[in-house]
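Excluded from the complex is one protein chain; the other protein chains are retained at their positions.
Our next item is subunit A:
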Amino acid sequence: MSADKNQWQSICKLDDIPAQGARVVKREGKTDIALFRTLDNRVFALDDHCPHKGGALSHGLVYGDTVACPLHNFKISLQTGQAQAPDEGHTPCHKVELRDDTVWLAVD
């Protein structure tokens, strides 16, 4: 399962992720990754871990290019992983690409 540093891997079809929703990618021994799909079919990948108290961002509500954490409503930017002020914190982002209708993730 483990791949070379930053190796692109095809993960799933776009339609395997609900629009305005998320799907979790499990990794051996590492934090899960949440794949997000926005209303306009852009795809983002973040650690599935809220900087506040570790809520699963994949359970959050996706709007614009933001996800609201299900536990205490921190708003995390899908572009940057940054929490929206006044809250503070950052979630690591991962490289992800849509090639035709397939989602590719750069896994380290």
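Operating definition for what follows: a contact is a pair of C-beta atoms (placed from the backbone, for glycine too) under 8 Å apart; a residue touches a chain by one contact, two chains touch by 3 or more; residues count from 1.
One rule holds for everything that comes next: contacts and distances are computed from a predicted model.
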Protein that the absent chain corresponds to, by UniProt name, given "NAD(P)/FAD-dependent oxidoreductase", "Acetyl-coenzyme A carboxylase carboxyl transferase subunit beta", "Urease accessory protein UreD" or "3-isopropylmalate dehydratase large subunit": "NAD(P)/FAD-dependent oxidoreductase"
Touching residues (missing chain, whole complex) on subunit A: 1, 3, 9, 11-12, 16, 18-21, 23-27, 32, 35, 39-40, 53-56, 59-64, 68, 70-71, 73, 86, 105, 107
